[in-house]
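Okay, so here's the structure we're looking at.
Missing here is one protein chain; the remaining ones are kept as they sit in the complex.
Just so it is clear, A and B label the chains in written order, and each chain counts residues from 1 on its own.
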Amino acid sequence: MAEPIVHIRDLSSWYGRGRDRKQVLRHVSLDLSPGEVLGIVGESGSGKSTLAKCVLGMVADVTGTLCVNSERPQMVFQDPYGSLNPAKTVGWILEEPLRAAGMRNRAERREKVVRFLPLVGLEEEHLSRKPAQLSGGQRQRVAIAAALIQGSKLIVLDEPVSALDVTLQAQILRLLADLKKELGLSYLFISHDLAVVYQLCDRVAVMTGGEIVEEGDVDEIYDHPRHPYTKKLLEASLSLD
Amino acid sequence: MVFARQQNSSMPKKPGSWYLTIGTVLTALMLLYIAVGFFWTPYVPSAMSAADREAKPSLRHLFGCDSMGRDVFSRTLEGAGSTLSIALAVLAAGAVCGLAVGALCGYYGGPVDALVMRLCDAIAAFPSVLLALVVLAVTGPGKYNVIGALGVLFVPSFARLVRGEFLKYRDRDFVRSARLMGVSGLRIIFVHILPNTWPVLLSGLTIGFNNAVLAEASMSYLGVGVTPTEPSLGYMLKDAQGYLFTLPWCAIFPAAVVILLILGVGLVGEGVRERIGVAS
Partner (left out) sequence: MMLSVRDLSVVFTDRGAPFTAVDRFCLDMDRGEVVGIVGESGSGKSMTAHALMGLIRRSQVTVSGSAVFEGTDLLSLSREELRQYQGRDLSIIFQEPMTSLNPTMRIGKQVEESLRIHEKLSRTERKARALDAMALAGLPDPESVYPQYPHQLSGGMRQRVMIASALVLRPRLLIADEPTTALDVTIQAQILETLKDVNRKEGTAILFISHDLGVVKALCGRVVVMKQGNIVESGAVDDVFYHPKEDYTKLLIASRPARKKLRGGGTDG
């Protein structure tokens, strides 16, 4: 088995200070292999977003082991209205990661951006627009492109389709699946929605109260949930069947 | 989605657009007035003429003459110029320092931020005119001292305004995402966040400009502003005080110039702010 791209052992994390210090992660352990999609499922307050931030190095108060074998892992946020700078054009937003990576030649940057556009289903005409002039789906495509353009192999997806309409959800999920295959990405997929997680993920970890209560192959978890909380979650998710 | 597109396609006409028009016209007229004053005045502003003492407004002296026979029109032309230049200098000093302090404190936070903000509170807690008087009592009156003293006093309000904006933006997802991409802190502050704050900054600047004009006028009025040889709107008002009922034109015209200047810039600020508020 290849060396995991994310290796977490016994990770605990706290929020706040002094008397208000609250533990949000309790001894979490997990591995993500290259090319794998791991779903982290839980409800609000389960600690799933904190776990994602830990992987990205955005949380200070942690103990345990955390190894990330990828340069600059990136994140796709839930709300494409908030994750794109409203004062900038799409072209600028997509060039900025390249600028930050030290690509100084303007024409080179532009060329790379233009080559990247079809991958995420955007057109060159979108480059001169500002985020407010795009639809929700287009905005999320821009956010995905910005996360991928530096060439990061590990992407944390924090509820990337939860703010979108169902028809758009399906398109964006399909896009994420295609990109993963094409670019050889690994995803850490944070979601509250079991059905969405099932579509994209190979394995799933169920979190509640800052702990992973159950983890395994998606089919295994969906067909034979062992932990009562997993069962409760599965029962609560409504399907048309 | 349909709804959102509809909103973008036809920009509604807001009251901001006529604020902007009137404000721009008024400001342009006032700037023209001041520009004329730099190159030409009908009389030498400080020249006294015994024959024209206490002359009423007429074609010879548009705004009349004061008790020493100096032409009020000429004096407002030149006085408005010096008031404007001092106000702009004060504003520039206050805004640049305030912006730097507010942006760094707001973005980085931490104990330095807490300390700096308490310092700003301390400065803001004193009545600003009183504080400026104390500073000027130490340094002595004069143009540059006035700019320095008032400039320092303008820092806290700008710093607070800018800091508030940066606090609002520093935890936005687009800022986080820039951080993840390895964008440097200073670049995030000035390139990523600053353009988003400019509607608020702009209204702060116009209010600040108005305060600066008034502050300069009050300093001169209190006799610690520009040296008495240079005309200033504040000085003219102070001189006119004693003749408010006998020579009302000596007070009315300088006051009107101050009011129109402030009104014009205020309207421009309001108009731009509303227009940008709609767009974003």
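Quick note on the criterion: contacts are C-beta pairs under 8 Å (C-beta built on N, C-alpha and C of every residue); 3 or more make two chains touch, one makes a residue touch a chain.
All values reported here derive from a predicted model rather than from experimental measurement.
Per the touch definition above, the residue from A:A2, A:A107 or A:A236 contacting the chain not shown is A:A236.
Remark: the omitted chain is touched by one listed residue; of A:D31, A:D61 or A:D193 this is A:D193. Although one chain is not drawn, its touching partners on chain A can still be listed: residues 43-44, 136, 165-167, 169-170, 173-174, 176-182, 192-196, 198-200, 222, 232-233, 235-241.
Throughout what follows, only the chains that are shown with their structure count from here on.
Inter-chain spacing, taken between the CA centroids of chain A and chain B, is 47 Å. Residue ranges of chain B in contact with chain A, taken from their complex: 1, 4-5, 8, 172-174, 176-184, 187, 192, 195-196, 279-280. By the touch criterion stated above, chain A contacts chain B in their complex at residues 56, 58, 72-75, 77, 79, 82-88, 96-97, 99-101, 132-133, 135-136, 143, 146-147, 150, 165.
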